[in-house]
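Some notes on the structure that comes next.
The complex appears here minus one protein chain, its other protein chains still in place.
As written, the chain order gives the labels A, B, C and D, with residue 1 at the start of each chain.
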Amino acid sequence: MNVLNFVNAFFSDSAHWQGYDGIPARLGEHVQYTLEALALAAAIGLPIGLVTGHYGRGGNALSLVATAGRALPSFGLLVLMTTLLGFGMLPVMIPLVVLAVPPILVTTYEAMRSVDPSPVDAARGMGMHESRILFQVELPVALPLILSGLRSAAIQIVSTATIAAYVSLGGLGRYIVDGLYQRNYEKVVGGATLVAVLALVTLALFWAVARVAVSPGVRRS
Amino acid sequence: MSEFLHDFFDMPSDLQHSWIGLVGLHLREALLPVAAGLLLALPIAQLCIRFRWLYPPVLGVTTVLYAVPSLAFFVVLINYTGQTELTVMIPLAVYSLVVLVPAIVDGVRSVPQETLSAATAMGFGPVRRYFQVQLPIAVPAIIAGLRVATVSSISLVSVGMLIGNQGALGNLLHDAQIYNRPELTWNSVITTALLAILVDALLVLVRVLLTPWMPSGSAGRRQAPALKDAAR
Amino acid sequence: MIRIDSVTKRYPDGTVAVDRLSLEIPDRSITVLVGPSGCGKTTTLRMINRMVEPSEGTILLDGEDIQRQPVTTLRRSMGYVIQNAGLFQHRTIVDNIATVPRMLGWGKQKARARAAELMERVGLDAALAKRYPYQLSGGQQQRVGVARALAADPPVLLMDEPFSAVDPVVRKGLQDELLRIQDELGKTIVFVTHDIDEAIKLGTMVAVMRTGGHLAQYAPPAELLSSPADAFVEDFLGGDRGIRRLSFFPSARLELTSDPVIPLDATAEQIAAPDAPYLLVTDADGRPLGWSEPRDLVAGDIRPDRLLSHGRPFVPGTDSLRVALDCAVLSPTGWAVAVDTGGRVTGVVSQATIGEAIRSAHAAGLDDEKVAG
Amino acid sequence: MIRIDSVTKRYPDGTVAVDRLSLEIPDRSITVLVGPSGCGKTTTLRMINRMVEPSEGTILLDGEDIQRQPVTTLRRSMGYVIQNAGLFQHRTIVDNIATVPRMLGWGKQKARARAAELMERVGLDAALAKRYPYQLSGGQQQRVGVARALAADPPVLLMDEPFSAVDPVVRKGLQDELLRIQDELGKTIVFVTHDIDEAIKLGTMVAVMRTGGHLAQYAPPAELLSSPADAFVEDFLGGDRGIRRLSFFPSARLELTSDPVIPLDATAEQIAAPDAPYLLVTDADGRPLGWSEPRDLVAGDIRPDRLLSHGRPFVPGTDSLRVALDCAVLSPTGWAVAVDTGGRVTGVVSQATIGEAIRSAHAAGLDDEKVAG
Partner (left out) sequence: SSGGTSEDPLKGGGAESGTVVVGSNNFAESILLADIYGEALKAKGIKVTYKPNIGSRETTYGLMKNGAITLLPEYNGSLLAYLDAKAKPKTVEETTTAINGKLDPKLELLKPSAAQNKDSVTLNAETAKKYKLTSDSSIGELKDVAKDLVFGGSPEFQTRHQGLVGLKSVYGLEFKSFKSLDAGGPLTQAALKKNTVQAADLFTTDPTIAREKFVVLKDPENLFGFQNVQPLVRKGELSKEGAAALDAVSAKLDTKALLQLDAQVQLEKKDPLDVAKAWLKSAGLV
């Protein structure tokens, strides 16, 4: 399998392990982009999703926003933002956030909507305040789904952050874009492998978070 | 203004297509893979339904493939399929699986047990039951999946530009840069987004036409699985 | 006739759902399988149309082993009705009903005509034909389920808790409907329920099953009520066994008396004549107005608003002894008022007389019960 | 006392769910709201804890308008129990129960101790404390729901069809449990159900509502059965009104006779002495064996297996006249057998005597019924 050979060659070349273009540096950049974009997207998507989901209003509007968000081509947006804003993190963050907000927003809304209404009713009947109902009754039950939304957003960001390389930023996409122009498959495949591994690590991290954060009473059902 | 419009729709000669031509090309490069993905997803999903243990690994594999950046896919594929549309379409078809397989599996599985029992008891064989009962009832879920797959496919085609003018409307992005014509970037982004929204709306229409049996009031609620797929 | 012969069903996980069950299901009558949750009723029913295959034993349909037939042929010869109807949500009502005929190769026209006919039979308005299931109420859906099962006129009907998801009022309507349809069509019906009242109301024969898939008792409902085979069955039957059993005893042969019945304009003699503690006053049409002690009545000045309630009247012949007894118990005088279908008094009967009637009805069936308990 | 004063609820879509309803709900008793689906029961209940605000009218709690209180304070002073319990699936049982105490600022220890106490009160094993709701059966979950509502010892308990999702056997257990708890704690309970039998069993007062949010009748259950206000209520009550009403009449004062009771080793004289058509034979301990005509009995050779079934015996004092009547009806002889709690025969009573007892029980309540109908 030549792909495996490429992978092997890429990772065994010690030159690939140091310097500004080394794996640690590129991986660090990639993780940084991912975390920043995810944090931004979550900061936008989670509150809106939680509140609209709690009150059950605005589902149609959300669905429209989500469709529009997904319809905007990340790559085009990246180029556009670079044209408008020049170089820097912002033009890269915007497409990544636009990409990540719809899944977070929509899943959070749906997660909140799918919470069994009877405990909420019971909580209200007990005299719980709305905010308390949201955070102490609905959120713990909606958490697994909300995490799954964050997870898909994270995976998409990990995969898509590679386009940052096209506008001269770093990250693992560097290997793929450079490899393309240098006709160096080893780099392309190595870069893609790193991205896939990072995606797997992301999956594992979310799994671990779910194990810790989700109540056993919810996990079961 | 009209000059701007003229510039806006004036395609550089190296693209070898008019704006409409690019739109057509873009749709072809985006939709054919989804169609192929659907054809592929149906049997895969059926296998996953038949053999429950198969579903988690299939989901795992599709998710990992999905995580591979499209550009990397393109570059590796050039080895085999050359610098052609096919190179762009194969990864897109693969990506669509990550949405379509779960959509079909969940859709078919969501058919109520009573309905299945009733069908079996009426003497439906497994094949007839699949095509006449399970699949039609799964249509809303499948179309929901198709919507997500199609929209993201339309968005992803643009990346094909990086392997040499294979990105349809995405090619405008590169030409915008080398010819210093930023309006082409706008054109690319807006046209792509509009295409995606249009196709999405068309699919909603198809769903409405195909499923007169769905309570319209709860259409929003039935969208739930669809929206969840959006998350993938 | 369906004959279940020493059938056992063991599921792959080891659960024994049905244990050496033998049952003869008579033709053209309703046989009810009843028992607590998980006792194997559904499993038994599904073995009849081979949706579950027995681990041991055989099931014979008209003397022939059902294993001999192709499974789809067998199933198409049996209607199947389940809870929530199990309708095809993507097909209109008429197409739902026409499903089996269409599968059997009937033309579209013919199948639809048949469907329309069946909709009428089960009491569905023809206007519903083009609707989809979600547009129907639960009771209507259940009716569609029955119509669909009847579509190809199968000799056998299997019904698995068909009415358990609808509310009590609608359920009663559906039960009456089923009895009427059965009267008209004479199918062989196997009916599963966990509601003993439903079993007693519908069953010609009732098989009470016990957890573990054992048959606890197999008898007509009246016998079940009077002679439960063991404590489990007795417990399962619940209270009021005696009174409920009276449903099976007709009130036609009750000895009525019209001595204490007097009109509103009764003369003093008419009031004095009867040797009865209470008199029933009727209006000009003979409808009951109320009871009174004779001494409270003044000829020519009987005030209807000062009479005692006559309670609920019963219709001899139509109502059972149960209703007659209830009327007597409800009446402040202990006498039940009998009326004709027009509501005119045909006589009155004391609780003691009803008691007599009960005892003789009992005596007629005494042979079954020659076991001290 | 809760006083609902001419309250109307009009939903934004125009539905009038409750229409000028006035109701006085007595303290320390169970008041049941019953009626067909959509008649406004839930709306009425939820107006009491202001989860729905009335469009018109006022609701007074101990004389004070509930609008005057902060809504959360009001709600925390009322327990609320709903169908499927509405438990918090992410919390353990003990934490579920401790919710309101914790909200009220109790310490963790104290709240848990209270929860443990309540678990015992509602009949839950302490071992369940650390489980999650999904690990409990429906009936257990419902018990947790009740315990949770009782946690802060609120004077009022609002219950909306709390038992309607569990199967009939479990439901009966929960109803008995509720009656017991109510006996011990004396809460003011407002209970919504659409099951008239449940209403009659649990209610001190029963409010029958009619579609459109109208009050059809408000009365104690026995009165409801004997004198339904109109055809709607009568219909809603269903059959056997007279017999069901007997549940409220004790059998303690029935006149028993032990004349026809003879031991297994009875002498010829003992057999000949009683002037009765049937004799009841008992074993050495005095337990009933069966009935026989005197002429079929041979002194010294009474064969238990040839006796007639004695049917079901009743326990005077514990059982109601309803049970006594059922026993008489079930008995082939028309005589009911009375036993003590140990199962030893204390006497027998004929159906006619029971009829007399019914009539006199009736007479005691006759004043209510001075309307001919």
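In the analysis below, a contact is a pair of C-beta atoms (placed from the backbone, for glycine too) under 8 Å apart; a residue touches a chain by one contact, two chains touch by 3 or more.
Just so it is clear, the model here is predicted, and its values are computed rather than measured.
Return the single residue from B:26, B:147 or B:174 that touches the missing chain.
B:174
Any idea which of B:43, B:82 or B:112 touches the chain not displayed?
With B:43, B:82 or B:112 as choices, the missing chain is touched by B:82.
Name every residue on subunit A in touch with the hidden partner chain.
Contact residues on subunit A toward the absent chain are 2, 5-6, 9, 13, 20-21, 82, 86-87, 165, 167-168, 174, 177-187.
With the missing chain put back, which residues of subunit B would touch it? List them for me.
Contacting residues on subunit B, toward the hidden partner: 7, 10, 12-14, 16, 78-84, 163-165, 171, 174-175, 177-181.
Here, only the chains that are shown with their structure count from here on.
More C-beta pairs touching across which pair, B-C or A-B?
It is A-B, judged by the count of C-beta pairs in contact.
What whole-Å value do you get for the distance between subunit A and subunit B if each is reduced to the mean of its CA atoms?
Centre-to-centre distance between subunit A and subunit B: 20 Å.
Which subunit C residues qualify as touching subunit B in the complex?
Contact set of subunit C toward subunit B: 49, 51, 71-76, 78, 80, 82-92, 99-100, 103, 132-135, 145, 148, 158.
Any idea which subunit A residues touch subunit B in the complex?
My answer: residues 3, 59-60, 63, 66-68, 70-77, 79-80, 83, 102-104, 106-107, 109-110, 113-114, 145, 148-149, 152-153, 155, 158-160, 162-163, 166, 173, 176-177, 179-180, 185, 188-189, 191-192, 195-196, 198-200, 203.
Considering only the defined contacts, which subunit C positions touch subunit D in the complex?
Residues of subunit C touching subunit D: 36-37, 167-169, 194-195, 226-227, 239-243, 245-246, 289-290, 304-312, 322-323, 325-334, 350-352, 355-356, 358-359, 362-363, 366, 369-373.
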